[in-house]
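Working notes, structure below.
With one protein chain withheld, the remaining protein chains of the complex are depicted in position.
Naming follows writing order (A, B and C), and every chain is counted from residue 1.
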Amino acid sequence: MDSLQLQALLPFIVLASASVVIILLIAARQSHTVIQITGFLMMCLVVLAMWYVRDVLPRAIMPLLVVDGMAAVFTGLIVFCVLIIGLFSFIYFEEREENPKEYYILIFLGTLGAAVLTISRHFISVFIGLELLSISLYALIAYLRNRNNAVEAGMKYLVLAAMSSAFLLFGMALIYMDTGSMDFDGIAKQLQTQGHSPALFVTGIGLMMVAVCFKLALVPFHLWAADVYQGAPVPVTNFIATVSKIGVFAVLVRFAQAVQLQSYHFAVIIISFVAIVSMVGGNLLAIKQQNIKRLLAYSSIAHLGYLLVAFLPGNAAGIEAGMFYLFAYSITLLAAFGIVTMLSGRQADADQLEAYRGLYWRNPLMGAILTVALLSLAGIPLTAGFIGKFAVLNAGVQQQLWLPVIVLVITSVIGLYYYLRIISTLFAETQVIFPKEKSLHPLFVAGTYGALLVLLILLLGAGIFPSAVIDGIKNFLCQGFRIINF
Amino acid sequence: MILVWMIVILLIGGLLCWLTARANEHAAKWVALVTMLIDAALICGVCFTQRVSSINTWIVDIKTQWIPAYGIGFHLAMDGLSMVMLLLTFFLGTLAVLCSWNEIKQRTGFYYFNLLCTLAGIAGVFVAMDLFLFYFFWEVMLVPMYFLIAIWGDTNRRYAAYKFFIFTQAGGLLMLIAILSLYFIHAAQSGVYSYDYFDLLNTTLQPSAARWIMMGFLVAFVIKLPMVPLHNWLPDAHSEAPTAGSLILAGLLLKTGAYGIMRFVLPLFPQAAEAIAWWAMLLAVIGIVYGAMLAFAQTDIKRLIAYTSVSHMGFVLLGIFSFNAVAMQGVVMQMITHGISTGALFVLAGMLKERLHTRDIESMGGLWSSLPAMGAVGMLFTMASLGLPMLGNFIAEFLVLMGAFTANVPLTVIATFGLVFSAIYSLRFVQKVFLGPSTFQKPLPDFSAREFVMMAALSIAIVWLGVYPQPVLDMVQHAVQAVVTK
Amino acid sequence: MTNLIAYIPALPLAGFLLLFFTGRRMSKSMIAFVGAGSVCIAALLTIVIGITFLQSGSSANTQTLWQWMRVGNFSCDISLRLDALSLVFVFIISFVGALIHIYSIAFMRQDEDYARFFASMNLFVFSMLVLVLADNLVLLYLGWEGVGLCSYLLIGFWYKVPANCAAANKAFFITRIGDTAMAIGLFMLFKTLGTLNIADIQQQAATIPNVTTIALLLLMGGMGKSAQVPLQTWLPDAMAGPSPVSALIHAATMVTAGVYLVARMNVLFLLSPAAMNVVAVVGAITLFVAGCSALVQTDIKRILAYSTISQVGYMFLALGCGAWSAAIFHFFTHAFFKALLFLAAGVVIESLHHEHNIFKMGGLKNKMPLLYYTFLAGASALAALPFISAGFYSKDAILWYSWSAGNGNVMLWAVALTGAFITALYSARLVIVVFWGDMKTPIAQQPGKLMTMPLVTLAILSIIAGFVQWPHNLLHVTLFADLVEKVLPATVLKQGIPPELLLQLIAAVVTLGGAYTGYLLYYKSPHIIEQWKTAEPNLNLREFFVKGWRFDELYQTLFVKPFLFITRSNKADVFDKIHQWLVTACSRLNGWLSLSQNGSLRWYIGSMLVGIIFILALQFFL
Partner (left out) sequence: MPSFQTQPVLIVAAILFALGLTGVLVRRNIIFMLISVEIMLNAAGLAFVAAGARWGQPDGQVMFLFILAMAASEISVALALVMQAYHQHKTLDVEELNALKDGTEPGFG
């Protein structure tokens, strides 16, 4: 490993050291505030490091990792999400009596896992990243063990995730057995040069797809999503909905790109099938849901289905569209869960729709942000979600994937109903006066509001002037393709 | 730049309303009124500085890049047709502000914000010459309209608002797919990625492709129009919306559908449109008769008027698909006069509701003696709605039918008998509301000065259009000719 | 003088606008001054213009006001055209209109909606003038619909009584059906000729291939407005309006708009013998059907209404036979005597506490002699008493032409003759029952000067108006025919028909016989009627006639009830059900899918396994 490679890995090293720093701080009995600020600074440091190393990209660290433009985009997105989630976590945990300090260790470890996923080009690194992420999540979900049935949620996630890991591993083993390589490029090369036994390879891909679908909560492996979203603390839910999905999607994209997954008929069929049933199932499940966390879980099932439509073409446009979509989806969910966090009280999360009745009239800013977020989820213009959906449709129509595209359209119309349902609740008349019980550090309240405002500006900005984002993604991807083709 | 300014002024005015209402609830309406008047003055200025009869080209044309990555431009342009529609928009918009004056007592700031945003969206639709931009405005006008219905509507407002949004969104997304398909076909042919209307006009399409793509556009437009059997959102939305909402819905929103067909469907897909002309005319005729029959059956005054819109817009569809200049001019006239006459009836219904606190015509009656001026105006607009000569609607329907007669005799004959039905429901309306024994004992106030000004403006407009429609006909002549000759 | 034509309709329009906007703040005398004054000036203007027109000897004067619409290859203007035919109509409209307005000043004095009445009347006069002065069919249609509107407004003038509104609505609907047919006719004309200008149509008519259809469609329009079978049912109900309205709109002017239309479009009808026959047959049927109904009515205004239908039937008969000038002549005389009868009936009704039933009247001859004699003049004109009434000259011409004219035949003549008998019979009945015999209801008030003056004027006209046109074999005065035949084709006579004198004698005898029968039945020996009434079939027949040949009931079952049934049962919009069904389907699916989210970890594992198997199967079997 030369110094340039080391340099390329700098952001990830900083990220890894963040956990260590937190551990040390806890050992030094520092307060929640200090840990929070340190965590925030560490994340900023990661961003700085990424900025610093941008010139050495793309760079492969054989055989496990590759840091390229695509990885940079995904990691940047992940780190951004974690920055925001970290801010929200403070006000969420500050109210609760449990000791929140270890939470930060776990969240940074999980982030590291997701970040590793984005740069992995080898089964081993995929596996390590994924497990790092998963094991952190087990603990994170059940972190507030005394409420919200958090333990139940953690338990369910654990058993199912472990099972899906087993599938992933078995699938990997089969592919390895078939090709003799665990390196993505190696597998690809092997597939091109010599005849391989389709049965092993196909089964392996199938089993791996199961694991990926599970992590992305796609139908028919979606059943955990609602329960876990509901049981986990709100920032953790937010983390699952954004960071873990970005990481897994990143590795999916990289793997698919390497082995040209979309050139296999069976793979296209599976992905189309999963995408379609996810769009239909997710939206239908959400229609009557009254619990906003569950509702967002179902909505994210549907959204990941939309994302797969962008993934289906397997070309640059599709990947760009997918990245933009993930970007839009992430900031939208960050904003939505941010509001949920803000409204969650000492006793319970604000997950009942009733708690949102007349929110706009009580707190116009929060109401407006949540409204914009929901409109973005529904894909209404002026919001990032619309451009995202447009990009996905763009990619789908270009490849003439009529069936998924039509299903996308129909299901997003169905989906519109439940977003509108929440929105009209936000604007409904209200008699109930909700007591304000928070007395937090004004800096953090200001910070949280600031974060929400930033998200709002991003949501609208990416909806009205998406060029900057799209061009950014394009530029980074060009770097990414260079390494893959060299 | 004048077009951009028109839209921007509306948006700024809307924001100002929102902000000023926090200081003073009454300030908002004055801000809104001034905004509308400025815009109305602008468009009148354009109208007078251009020599009206000689508009045979695009008067104002602004074209810049917006999202270059997708070939999306920001292209606004105006020809005679757009200009007429803009005149109508700002005329009715001003009235919408006026008729909300006393009706809206709560949350005025947000109300006027939404009102002006809706108008901005509508104005945008009429001048957008980039298909993506068109779609953008098309969707943008929905959200504030949704709020207008869902927040300030009547008892069943949420249901109506959902229905309105979901119906139009469903059509809109299909149109988006169609736009994308057209975009890619055009790109494949010319190598230029562009959503520009004038670029896409040069696309040559396979008949089958043209048919499908056209259907995508058409579905969106006929839902908005609305055409039976896709009209169901309309009665609910119209009857539940606040008065200004109904006015804008009936007066302007429906017109965007007709405008879309004239501007996009016919020029882009002339052959495909011709192929389905018979079916479109058939559905139009069904709409005319069916809407009239349902209007006759209603007891809710606003619902009744809403169904008359279904009937009247049938004439629009009939005229458009008869592909000749006479009918097409009639269609433009119908768009304007229907906007005025039905808008006036909705305003009238709003005034009645303000005084009687009911929309049920069974509980009205004999109001002419207590409200003579209102009775006279009501009679005037009912007569307009049943197509009495001397009033604008007659010109419109006469031209449409006369033009359509050259295209399809049997259907036009049936459509003409729709005039009998329109007489039946109109007279029932007058009789139930204004004639018969008086049911209200306490004295009711007749027009206030504000109401008088509104009704006078509408009455003068409708009579003027009936007696001297030539200026309007001249203004749109070239636009219509261009559509017809395609 | 040509550029003064526009002032004729403009004056009543100005009156209307003035009354419409400021009427509620005007005093009653001011209203009367504006309302009646505008029409009176218009009448004077008409006379001036008419005289100049006649002196100038030109065939037509056109005045174009402004371009109405020009679209593609279609253009039409707001343009007025005065020729002999229009002149006759304009004269009647403005002159009779002025008289009726004067009468109304007193008649409507007590009404609170004085201004509204005069406004509507003025608007009517305006529309009617536009109708007859229009130089293109679109403008004609404008006037056509305008008079329909005014008719509606005035029938339902006393709108607080639901029955009046119903009558108004009925009038509007039924005429609208005719109007719609007419509109289709206009579309067809435009499609074939590319113009709707009347002069152009007349020039190019020969090139129209489907002229019969067009003519019949236009006829439909005329039948609606002119209350011809089968669209006649609205007119008897229209009597719900004030008497001056009945006089002006439903007797003198509007109901003859159909006659005007057919006469104006004579070129088209001449090209189509079939259409001519239809016109004649419709007229014949109508005059007979309505005459029978008029015989048995008891409401004074309804009798007059049916008689109007019947008389307009004569006009149609004449038109259909090709006796163009005779039809217009009958319109001319009919306007006077029927307006007179209605106005007089209005006085009777007013005097007798709004009593409409003629059998509760009686004995007015001595109490109200002036009224009696004017009414008598009108009734004799209606009955067409030979020589002394205007009706004789016009109706005799029609009877003669119904056989002798190119399109006439003996059947039509026979029907017309029967009609003449019936007309004389019910005219006599009306006079005798209302004015003779014993007084049954006390008189409340005598008519004032403002009311008697128009009555007397019209009575005189009812007698002398016929002198402008005498039968050929008597004096051969053809002033009227000469005038209108500048525009209308001359009547062509057939060969081989009985001598005119014989037919005239028969007609005169029949008329007198009818009048005598009336005298016999209702004065001399009323027991005959009483006896006749005792028989069951006769009662049924009477009932049948009273109900206007049960046309109303027929339409009720054929159209109204099904329409009401369909609309009522579909009030909630059947298409809504489809959308509701979609919503329900989504809701169901949601329910079923929700069942899978049952919180059981083992179930989750199981379904995951199923998913895996499914995906693997998908891979291998596709």
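Here are a few things to note about the model shown:
Keep this in mind: contacts are C-beta pairs under 8 Å (C-beta built on N, C-alpha and C of every residue); 3 or more make two chains touch, one makes a residue touch a chain.
The model shown is predicted, which means the values in this text are computed figures rather than measured ones.
When the whole complex is considered, the residue among A:Leu6, A:Ile26 or A:Val151 that touches the unshown chain is A:Val151.
Remark: the omitted chain is touched by one listed residue; of A:Glu95, A:Glu131 or A:Asp185 this is A:Glu131. Only one of the listed residues, A:Leu4, A:Cys44, A:Met62 or A:Ala166, touches the absent chain: A:Ala166.
Within the entire complex, the positions of subunit C that touch the omitted partner chain are 583, 587, 594-595, 597-602, 605-606, 609. Interface residues of subunit A with the unshown chain, by the touch rule above, are 123-124, 127-128, 131, 134-135, 138-139, 142, 145, 149, 151-156, 158-159, 162-163, 165-166, 169-170, 172-174, 176-177, 180, 182, 226-227, 230-231, 285, 287-291, 294.
Please note the rule applied: only the chains that are shown with their structure count from here on.
Each chain gets one centre point, the mean of its Cα atoms, and the points for subunit B and subunit C are 38 Å apart.
Distance from the subunit A centre to the subunit C centre is 78 Å, each centre being the mean of its Cα atoms. For this pair, subunit A with subunit B, the centres built from the Cα atoms lie 43 Å apart. For subunit A, the set of residues touching two or more other chains reads 417. Residue ranges of subunit B in contact with subunit C, taken from their complex: 163, 228-229, 231-232, 235, 293-294, 296-298, 324-326, 329-330, 366, 368-369, 372, 376, 379, 383, 388-390, 394-395, 398-399, 401-403, 405-406, 412-413, 416-417, 419-420, 423-424, 427-428, 431, 434-438, 467-470, 473, 477. Taken together, the subunit A residues at the contact with subunit C in this complex read 155-156, 159-160, 163-164, 167, 199, 202-203, 205-207, 209-210, 214, 219-221, 223-224, 226-227, 265-266, 269-270, 273-274, 281, 284-285, 287-288, 414, 417. Residue ranges on subunit B touching subunit A, taken from their complex, read 66-70, 107, 132, 135-136, 139-140, 142-143, 146-147, 150-151, 158, 161-162, 165-166, 169-170, 173-174, 176-177, 180-181, 184.
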